[in-house]
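Read through the structure below, which is laid out as structure tokens, and then see the notes.
A protein chain is absent from this complex, but the other protein chains hold their places.
Right after this comes subunit A.
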Amino acid sequence: MTDLTELGVAAIRDGVAKGDFTAVEVAEAFNANVAAAQDALNAFIVATPDAAIEAAKAIDAKRAAGEALGKMGGVPIGMKDLFATVGVQTTAASHILEGFKPEYESTVSQKLWDAGAGMLGKLNLDQFAMGSSNETSYFGNVISPWRRNDGGNAALAPGGSSGGSSAAVSARLCPAATGTDTGGSIRQPAAFTGITGIKPTYGRCSRWGIVAFASSLDQAGPMARDVTDCAIMLETMAGFDPKDSTSLDMPVPEWTVNLSADMKGKKVGIPREYRMDGMDEDVAKSWDDGIAWLKDAGAEIVEISLPHTKYALPAYYIVAPAEASSNLARYDGVRYGLRDLPDGANLQDMYAATRAAGFGAEVKRRILIGTYVLSAGFYDAYYTQAQKVRTLISHDFKNAFTECDVILAPTAPSAAFALGENVDDPLKMYLNDVFAVPASLAGLPAMSVPAGLNREGLPLGLQIIGKPFDEQGVLNAGLAIEQRAGFTAKPDKWW
């Protein structure tokens, strides 16, 4: 029998539907992988093998009864621990929410369960989704299943913030996982681990029940082994939600049905400003490969300009912390989560003690930055200015899309780095998102697909950015690359 954990979403769903194997067999196989890898990779904060089996049994029973199994029928997935799940600890990888079990289910996770998916567990992440390496998690960092080919066995970052998701999918602990992307948190970890991930247009997926980082940027999306699996899962996750005022009130297109790698008549924009001085040679080469592949698929390549690109990262690091500083004010020890009440403490003391103990260093740093940029006297110089930059970046894209249909760029400036390498230099860490952040600020759909390995044997990702609501164009270009890149590499199992 085939190793069921080598199968992706579509293959599992179709296999279960056909009766090649049962959903319970699939769940058991992944449960076993999750358990076996936990000590080495630390991808999950909480494993929920029973929930996976329960969901699988329900699917098998449905099949026996001849009922429809759903778009994700029989597919067990990992859930980033930023999504509220009923009765299952939801922490955002923070101490302040340790032990918090919601009485409600996030809209996106509920849609996945309704479509027949089951939950293998809650995936580790950077604390409150703030980080690019998973090193800010209170529950210890995730370790990438990938290793450099230098024999050094350095522990590598799985990317962040969806690092548990990326590690788990690439290590075959789950066929797919949810991610969230605020400034690259789906795309960068996908690139670091040789998997595919898409951040849809802002508003496609409801934010209801997702622990908020930066409300105007946060977007959920799927992370899986290939473009088709992402399309299937995104169709399940997306859709208007009256409980989220920023949710898009638009029908969800049939992306899967309309997937096509034929790029004839399509123009692909190559942004001049992304080709930076001192760019990693392997990254530059993979970008050139991507250009060649899309040309081969029939696309016309055009050079475009996104002139305000260099202001995107600074603007992002004002807007996102500003919103976060306010969004995280609710973690105060009053109603739920951690409460640190020293002897004789008054309310202010309780706040201070609770938040000092409950938040990690990176979260505190961003709360401080955000509080600062919103302060009286600084607001206009920082927040207002950053919002103006944000508008200019949107205009850049709008102008560019008069000349092209999609934009091709690297996902990240480098392959995965070693854990600890950037941890003392936040600015260097923030630079990881330099290519990802502009699309986030503009709310555009963007995905990362594996493009190959660098000289160290580590995966590199290519990013496709699309027009608002044009996930189809993004997925199609991604498919064209996927078919030509022929990326089949996977980490050698060492755990």
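The rule we apply is simple: a contact is a pair of C-beta atoms (placed from the backbone, for glycine too) under 8 Å apart; a residue touches a chain by one contact, two chains touch by 3 or more; residues count from 1.
Just so it is clear, contacts and distances are computed from a predicted model.
One chain of this complex is missing from the view, so tell me which of "CidB/LrgB family autolysis modulator", "Putative ABC transporter ATP-binding protein YbhF", "Metalloprotease" or "Aspartyl/glutamyl-tRNA(Asn/Gln) amidotransferase subunit B" is its UniProt name.
UniProt lists the chain left out of the view as "Aspartyl/glutamyl-tRNA(Asn/Gln) amidotransferase subunit B".
In the full complex, which of A:214, A:423 or A:465 touches the chain missing from this view?
Only one of A:214, A:423 or A:465 touches the chain omitted from view, namely A:214.
Tell me which of A:282, A:332 or A:471 is the one touching the absent chain.
Of the listed residues, the one touching the omitted chain is A:332.
May I ask which residue of A:21, A:100 or A:495 touches the chain that does not appear here?
Of the candidates A:21, A:100 or A:495, A:100 is in touch with the missing chain.
Residue-wise, where is subunit A in contact with the chain that is not depicted?
Residues in contact with the chain left out: 83-84, 90, 92, 97, 100, 102-104, 106, 207-212, 214-216, 242-246, 322-323, 325-326, 328-330, 332, 334-336, 347-348, 351, 371, 374-376, 379, 383.
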